[in-house]
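Sending over a structure as structure tokens; questions will come in a sec.
Omission of a single protein chain aside, the complex is shown with its protein chains in their original locations.
Chain lettering (A, B and C) follows the sequence in which the chains are written, and residue indices restart at 1 in each chain.
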Amino acid sequence: MIDRLFRSLFLIRRVEEEIARVYPSDKIMSPVHLSIGQEAISVGVCATLRPEDVVFGTYRCHALYLAKGGNLKAMIAELYGKFAGCAKGKAGSMHLIDTSAGVMGASAVVSSTIPTSVGYAFAEKTRGKDTVVACFFGDGATEEGVFHEALNFASLKKLPVVFICENNYYAIHSTESARRGGPEITAMAQAHGIPAIKLEGMNIEEIIQSVGKAVEEIRNGGGPRFFEIMCYRWKEHVGPNDDFGVGYRKKEEAEPWLANDQVQVVGNKLSEEDRRRIEIAVEAEIAEAFAFAESAELPPDSELLSDIFRTH
Amino acid sequence: MIDRLFRSLFLIRRVEEEIARVYPSDKIMSPVHLSIGQEAISVGVCATLRPEDVVFGTYRCHALYLAKGGNLKAMIAELYGKFAGCAKGKAGSMHLIDTSAGVMGASAVVSSTIPTSVGYAFAEKTRGKDTVVACFFGDGATEEGVFHEALNFASLKKLPVVFICENNYYAIHSTESARRGGPEITAMAQAHGIPAIKLEGMNIEEIIQSVGKAVEEIRNGGGPRFFEIMCYRWKEHVGPNDDFGVGYRKKEEAEPWLANDQVQVVGNKLSEEDRRRIEIAVEAEIAEAFAFAESAELPPDSELLSDIFRTH
Amino acid sequence: MQTQRTRSYSQALHEAIEQEMTRDSNVFVMGQGIDDFKGMYGTTKGLVERFGPNRVFDTPLAEEGMTGIAIGAAMAGMRPIHTHIRMDFMLLAMNQIVNIAAKSHYMYGGAISVPIVIRSVIGRSWGQGAQHSQGLHSLFMHIPGLRVVAPTTPYDAKGCLIASIRDDNPVMFVEHRMVHFQTGHVPEESYTVPTGQARVLAKGDDVTIVGISHAVVECMRAKVCLEQVGIHAEVIDPVWLSPLDVDTIANSVERTGALLVVDSGWTFTGASAEIVAAVGERLQGKKVFKFQRMGFAPVPCPTTKNLEKQYYPDAAGIASSAFSLVRGSKEHWKPEIVDAPEILEFKGPF
Partner (left out) sequence: MQTQRTRSYSQALHEAIEQEMTRDSNVFVMGQGIDDFKGMYGTTKGLVERFGPNRVFDTPLAEEGMTGIAIGAAMAGMRPIHTHIRMDFMLLAMNQIVNIAAKSHYMYGGAISVPIVIRSVIGRSWGQGAQHSQGLHSLFMHIPGLRVVAPTTPYDAKGCLIASIRDDNPVMFVEHRMVHFQTGHVPEESYTVPTGQARVLAKGDDVTIVGISHAVVECMRAKVCLEQVGIHAEVIDPVWLSPLDVDTIANSVERTGALLVVDSGWTFTGASAEIVAAVGERLQGKKVFKFQRMGFAPVPCPTTKNLEKQYYPDAAGIASSAFSLVRGSKEHWKPEIVDAPEILEFKGPF
């Protein structure tokens, strides 16, 4: 278990570090929203899901995609705009998808995948499947009206959705105090009749335990559950850099989070040897994926006009 | 006080009864949503407001318009589609407006005046005025995302708004159990940090007392307050008729509400003489308004293309 | 001779839904009030009794959210039909329709598709006013990835709805309140009307009149009047607004030399502009043609009857325009008022 968690955490961290390293070369000509520092949420939640379960995410979807088992080569090729990308190079970093791994896509429009995930859950429940849908979004997404509309319906129909709010305190550079009048985000979920728990302290084991229990209840027909998980975005909102110098937040604020790096915390639970073995394998996998993406083909020009409609 | 309340309640009731009576003649060729049975909410709330305070309503706005002091002749002329109507005959029953009385309009799109009322309150607060804005809407409106967006902002900026949810149990023919998963509507307001009270039993004095206290607090800078006031629509959703036979609700359900008719309850507190005096005056006023509307002119054809833009 | 099976437009829609729900258990219907005694203008009446509340259900008032929910169910392989009693409310769901439904198949490189049908009604009738009477199909035509269809006959209503349900892509299905009452031949068996094919409703050589949605009913009335002054109009119902069958229209105009487009919506930057421009593209260098656009007055819809009447193009006005187009702008003629029974007879309150 620990080795799988570490493998996933380390993979995500290192993939994003590689993205950040490559980015200035302009090989990735599209916005990237890094999850560095927040990986434990995706990894923890996905550890509680089955392969057939599905997830929906936001533009900040690298961690979720990989944690759920999305294909790494297809992801990097997608960022490089290559035809072998998970969306043929048409989607870029903000819209990763791998339906075979249960990654049902991500959207650049804040909160727009919340209702789609609920609709997916409705379809599964109606057809008698026991799929659980995990719906990921940021704190900012909870200000959009559609968040409430989706939660209400999930509650009304007792749908198998686990809502995961990754509260990193910021929407771009805006603090919660500039955006929200209410008390806790969890209170809003509760007002829709959805049991909600807030997890502080960013502890992957706590996440797995707490979410895992909820997922089980959901699978047994208990209806939706809601988690607000506090976290911190280490990098700038979009792009590969640090941004503690630009004015909206101070490095001191980040320090406790940096000290509680779950990649290290989990890694430290492994023996030196086990850890090295995993790290080496992951590095090789990443190197291969980037090499693959580098050498892959661009989509042919004819792709511009293809895929607009699905025809049998 | 009682005589003013009765006057207002009786006026609204009788105006709507007249509308219902006239309707089959096709002189009013536009949808009407009657407030019969719900008048005490508008009358009670408006009794706590000053003339300079403003109200925003829904398509079911006859009671609110009159309770706030909207011009009766201009209203009936509007329903008749006449040029002397409060909107020159362009708006009809669903969009009554009388800015001189603080009636800032109403919308046929459910919940769409909730944010505009909050914006109005923002403008008044910013400019240092002590206006209170009363925002009326139905239970169905609370399912729309924009309801939450507006409440959040009102809470965030501590705006002078009193939210009045007229909960008549139905949205057209749909019951709450088909539409809402959460517990109380008030819980949603509270989740946005807005103190909320639910008033049952449809008692105008309780409404005046409870809302009056809140309006005073709001005027003193206390920020928004929310009321859910339980009520019952006696007539069909739209149109002049009863509809207990059509299937979605039974007459028995209505009976306690009919027995607690606030027009009678308040009227009974007056001496026979006072009451008669008011009734006679109101009947005369109504007769005059309908006669006025009957004989008023239609808008000239040139009105079709006027008012599209305001030019100095 | 076999007597034709006659049904109303609403009945035709009802039959389409019922047959498709029977055929495919992935088809379901959701929308505000669809399970009430009115049943979405009768088009969903009795379906809940037949198919149960999991496949026929009322929804909260939440257009954006419920559209997203329909889309999500479609992504999972179901085929939702989402209904709206007024097209005006679609404005609340534009983000899900345009940013998600229309784009997902392309944006994800074909990995998923969104087979959803969104039915909405252009609400002209009984002083509905500015916010309950808009024909907004032009907005959706502008968006790649959406199909837009606005059938006007009961036959097309059934065939287009079945085609839309079976389509793997999002379809905006536009119904005009005033065509709900039209009756006509509707075969009992299941059939589809081919996507992207216009229908020539009446033949003629002097002028091509294209009518969108209810306007085409008025165009047919105008045609009858025009015959009396010796003008033979060809009347075309595009049926599908996107994809638009420009060929059929352009071929007709090449023959008649005159094009009148009458929309159930505003003209500025709308469907009528597209039709004129597209026909012009086809015919430039081949044929010079005269043309005119008609549609709603360029204002919100007023409620009072005398202004409302002027707001909409009517048969007499259409005939008069076609006359001037054919005979030259200096020649004027207008038939007596032509009855539009569906409008005269319609009584509210709704």
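Heads up, the rule we're going with is that a residue touches a chain if its C-beta (ideal position, glycine included) is under 8 Å from a C-beta of that chain, and two chains touch if they have at least 3 such contacts.
None of the values given here were measured: they were computed from a predicted structure.
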Chains on display which the left-out chain touches in the complete complex: A, B, C
Option touching the unshown chain, where A:Glu16, A:Glu144, A:Glu228 or A:Asp261 are the choices: A:Glu144
Chain not shown: contacting residue from A:Gly57, A:Gly81 or A:Gly193: A:Gly81
Contact partner of the left-out chain, one of C:Gly270, C:Pro313 or C:Gly348: C:Gly270
Option from B:Ile41, B:Leu72 or B:Ala91 whose C-beta touches the chain left out: B:Ala91
Chain A residues that touch the omitted chain in the full complex: 23, 26, 29-32, 81-82, 85, 89-92, 94-95, 107-111, 140-141, 143-145, 171-174, 178-180, 238-240, 246-248, 298-299, 301, 303-305, 307-308
For chain B, residues in touch with the removed chain: 56, 85-91, 95, 97, 99, 104-105, 107, 109, 112, 114-124, 126-127, 145-146, 148-150, 152-153, 156, 306-312
Absent-chain interface as seen on chain C, which is shown: 64, 88-89, 91-92, 94-95, 98-99, 102-103, 106-107, 129-131, 134, 138-139, 141-145, 242, 244, 266, 268-274, 276-278, 280-281, 284-285, 288, 290-293, 298-300, 302, 329
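The working rule: only the chains that are shown with their structure count from here on.
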Pairwise touch network: line, ring, star, complete, or other: complete
Central subunit by CA centre of mass proxy: C
Farthest-lying chain, centroid of Cα atoms versus that of chain C: A
For chain A paired with chain B, centre-to-centre distance based on mean C-alpha positions, whole Å: 46
Distance from the mean Cα position of chain C to that of chain A, given in whole angstrom: 41
Junction residues of chain B, two or more chains touched: 143-145, 179-180
Sites on chain C at which at least two other chains make contact: 59-60, 62, 64-65
